[in-house]
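A single protein chain has been omitted from the complex, and every remaining protein chain is retained in its original position.
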Amino acid sequence: MQIKFSNRHNVHKVAIIGASGYSGAELMRFLAGRNDIVITKAFASSSAGQQVDAVYPVFAGQVNLTFETYADRAADGADVAFVALPSGEAMNIVPGLLALVPRVIDLGGDFRLQSPDAYEQYYKHRHAATGLLGEAVYGLPELNKEAIAGARLIANPGCYPTGAILGLLPALKNDIVRPDSIVISALSGVSGAGRSNSLELSFSEVNENIRAYKVGNHQHIPEIQAVLEQVAGKPVPLTFVPHLIPITRGIYTTIYATLNAQLSPGELTYLYENSYVGAPFVRIKKQIPQIKDVVNTNYCDIYVTIEPRTQRVIIISVIDNLVKGAAGQAVQNMNIMLGLPEEQGLM
Amino acid sequence: MQIKFSNRHNVHKVAIIGASGYSGAELMRFLAGRNDIVITKAFASSSAGQQVDAVYPVFAGQVNLTFETYADRAADGADVAFVALPSGEAMNIVPGLLALVPRVIDLGGDFRLQSPDAYEQYYKHRHAATGLLGEAVYGLPELNKEAIAGARLIANPGCYPTGAILGLLPALKNDIVRPDSIVISALSGVSGAGRSNSLELSFSEVNENIRAYKVGNHQHIPEIQAVLEQVAGKPVPLTFVPHLIPITRGIYTTIYATLNAQLSPGELTYLYENSYVGAPFVRIKKQIPQIKDVVNTNYCDIYVTIEPRTQRVIIISVIDNLVKGAAGQAVQNMNIMLGLPEEQGLM
Amino acid sequence: MQIKFSNRHNVHKVAIIGASGYSGAELMRFLAGRNDIVITKAFASSSAGQQVDAVYPVFAGQVNLTFETYADRAADGADVAFVALPSGEAMNIVPGLLALVPRVIDLGGDFRLQSPDAYEQYYKHRHAATGLLGEAVYGLPELNKEAIAGARLIANPGCYPTGAILGLLPALKNDIVRPDSIVISALSGVSGAGRSNSLELSFSEVNENIRAYKVGNHQHIPEIQAVLEQVAGKPVPLTFVPHLIPITRGIYTTIYATLNAQLSPGELTYLYENSYVGAPFVRIKKQIPQIKDVVNTNYCDIYVTIEPRTQRVIIISVIDNLVKGAAGQAVQNMNIMLGLPEEQGLM
Partner (left out) sequence: MQIKFSNRHNVHKVAIIGASGYSGAELMRFLAGRNDIVITKAFASSSAGQQVDAVYPVFAGQVNLTFETYADRAADGADVAFVALPSGEAMNIVPGLLALVPRVIDLGGDFRLQSPDAYEQYYKHRHAATGLLGEAVYGLPELNKEAIAGARLIANPGCYPTGAILGLLPALKNDIVRPDSIVISALSGVSGAGRSNSLELSFSEVNENIRAYKVGNHQHIPEIQAVLEQVAGKPVPLTFVPHLIPITRGIYTTIYATLNAQLSPGELTYLYENSYVGAPFVRIKKQIPQIKDVVNTNYCDIYVTIEPRTQRVIIISVIDNLVKGAAGQAVQNMNIMLGLPEEQGLM
């Protein structure tokens, strides 16, 4: 027999700003079933006035909320606010939000880069809240768990950076690959582009098709590079090319780098396993992983091998872009900030 | 050795109005390779100024045209004009066009219904060229070849009506099913909705999904019904429900009706074969057809059987919605109007 | 704060026979996370000796079991045994199993038909355990909850029948449609055919394709018909045509029938809502449902309307074939048999 005992003093109030996009919907999916969390507000200007289950019928009988227009002070009283807005919008809202809400988790790109210049170069508009860039903690728990626990503002990592960085962390921390040899070839599902009505994302254009995009200028390049350079303590002039694939969810990241050390494939796998002890959502695999292994979960599965012929390390990581690459990781960060078990509500 | 001998006096000039949509692109695909046809103009306001192969890279090296904005008299000199515009736009252009161009083929719905009231009810706006409704010939060659040959204005059939009517013509002509028993359950690929940036058609919404739509009020209902009632000589109160399926091209039509006569499955098949003698694009099949059998072709494959337990006739027809359901049929009509072999350029 | 208190006396032991197919994997997905259930055995001869998470990597860290070959008495000690074997195999195992295990739920077709002759006609082999046909309870909780609670042997409904019967139950119970007018046009995802290596199910054959199959002779026809005739108390000579659609999961069932009563669409919807009061997994919808609304859930969403022009009732039901159409419904049946809340572990 299972007894659920909810102590009302410990139910945390959560607001979601930008709740009608795919990441917002995933946040609701992970939070709605919990008895230690209550979603008090779901803001979404484009869907304001509509019931959540009218926009997402899957939630019928599960989520009983109406989308509202966000306004100043509207999230007052929340213990945590998630911001799932397009880049360029969050930076206008977060400063005010931080005056009302003790913990803010931004799922967009506005607080991930420390450099306003890099931000402007890749995001194509000036940063409007540069004063917060120093304070924002990069919310990758496998790298920054302690800082996350004490943060007011989390910059939740991008989907591509999550897969790429988790794949490269142990290699760069342990200095076993040449930093100038790294090539990241990433394959993403369509939901990564958001809930969007672009012609380019229509089924007729995407199905039975593949295309690379933003070659050499994707906004996730400086994010990946900055984090890895901080880890490596030296420049990491990597190449990153994203490709759009006809799947809905998932990022498949294949990473190539030249080995910098004497190491067998078995030793490499062991090093990776060791690096992720205590990280409940990273699984080091003996077989080549596939998207299906992680869809709808918060796992990042990683496979590493060495090609003897070329002395190249080949690293493959897979995540669900909407979970470990967005909403799931945000919930993981929330758990850490609230002092809850990291995996609560995510298994 | 193959000698191609082109008599310049017999090269026909063709203009396409609305050339940048999927049907327009299909028209170019079928016409560009022919040496008895030259496309002189490709009008598409939304893409005006762009090379055709910039919008459709597949045409690089094959089609050397620039999209232009359509204006009065712009199609002057053409032997045939194809109009591939959204319903409601063609009716404003066609009257003027007919003063300049001897043959006009409208791929949209503006001239398919004889009744302006039915048009207004299903298309949600008043008809602006009712004077042409009586003259327009319904361009289904398997039904109206003679009238097509002499027509000035062709109403090219809708994609769903093409599959449904070809499936039912022999049964209703020969009075072997009860007209009040007909149920048409149709499954369409996404390109049927046009080259559109609707959120509802985005890959993330369509893949791994199915949904019926416009139940009871799809604008193809009166078109199917009017043609079949003309054939049957009595009311045909049919039910038609379209479904959106995650494929790009193709319409799969399953038709159910109660048998009205003593007939074996073999006799039924024979009757269908006989009905389509001389129709090069209708193939009566002994096996259940599939979309793959007709994709990229102008064929309509039809299978008929009788369920002894219920005495129902089950008819399945498959077409490529962009070919036999749109551009291919339009080219077939053009061939007939120009006195060319019906299948020229379509095999 | 959430306290989970497991009373060891109330942890139920479960064995799965045929655990490596898609239904078996779904059973593990729904059961592995529960603290009132423990899977003691996972039998799968084709994968015997392999770890579950080697065959299904998604279970890494979640399911720690090894597939075993099934043998006599191997499931001894289980409180419930699920049998997820191909039709024709279960009937050889179940009689012996019932001597050892107090509750058996067969997910295949072997115990769904009362008539051995109908079984032989549609399944193409003789029935080997006809003595159990009278005892087996048809495991559709929305129809038979009480009988399920006391049953030893459950015949878990087929995927198509679940969608079709739930869509028609209220209409036939209330005698509002003509029983001889029913047409069921059903669209299924590929996983309905099981974890199979058939060429016909390969991606290259299925994607961008649709085909009807087993027209007039699908083995689910007598199952649907028998249940509905029992409900209606008269013959229901229905037509059912299944179609294979390029999706992995889901069944979309569109049902057509002639109205037999004076009823408005609103009254019809109200009648359906009333019929399913107390059925936590049936949701009557005001909008046309889609597969995405129910994927990975145990819900059956139903939409009903009346076409005034034809006086036909159009009913649409959607389920996930692997959940409400198989494993989820089996767990729902298990919950009822064990006296647990019907929705335990399924929300």
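Going in written order, the chains are labelled A, B and C, and every chain counts its residues from 1.
Criterion: a residue touches a chain if its C-beta (ideal position, glycine included) is under 8 Å from a C-beta of that chain, and two chains touch if they have at least 3 such contacts.
Given the structure is predicted, the values throughout are model-derived calculations rather than measurements.
Peer 1: Out of C:162, C:191 or C:219, which touches the unshown chain?
Peer 2: Selected residue, touching the omitted chain: C:191.
Peer 1: Which is it among A:58, A:245, A:302 or A:337 that touches the chain not included here?
Peer 2: A:245
Peer 1: Mind listing the subunit A residues that contact the chain we can't see here?
Peer 2: Residues 180, 183, 185, 187, 189, 205, 207-213, 215-216, 237-239, 241, 243, 245-250, 252, 254, 256, 288-292, 295, 305, 307-310, 312, 314, 316, 318 of subunit A touch the chain that is not shown.
Peer 1: Residues on subunit B that touch the omitted chain in the whole complex?
Peer 2: 1-7, 10, 33, 35-36, 54, 57-58, 60-62, 207-208, 283, 285, 287, 289-290, 292-297, 299, 301, 347
Peer 1: Residues of subunit C in contact with the chain that isn't shown?
Peer 2: These residues touch the chain not displayed: 22, 189-191, 195-199, 201-208, 246-248.
Note that only the chains that are shown with their structure count from here on.
Peer 1: Where the centre of all protein Cα atoms falls, which chain's Cα centre is nearest to that point?
Peer 2: Measuring from the global C-alpha mean, the nearest chain centre belongs to C.
Peer 1: For this structure, I'd like the pair of chains sharing the most C-beta contacts.
Peer 2: B-C
Peer 1: Can you check how far apart subunit B and subunit C are, centre to centre, with Cα atoms defining each centre and the answer in Å?
Peer 2: 40
Peer 1: Could you state the distance in Å from the CA-based centre of subunit A to that of subunit B?
Peer 2: Comparing mean C-alpha positions, subunit B is 46 Å from subunit A.
Peer 1: In angstrom, rounded to a whole number, how far apart do the mean CA points of subunit A and subunit C lie?
Peer 2: 36
Peer 1: Of all residues in subunit C, which are in touch with two or more distinct other chains?
Peer 2: Residues 207-208, 289-290, 292, 295.
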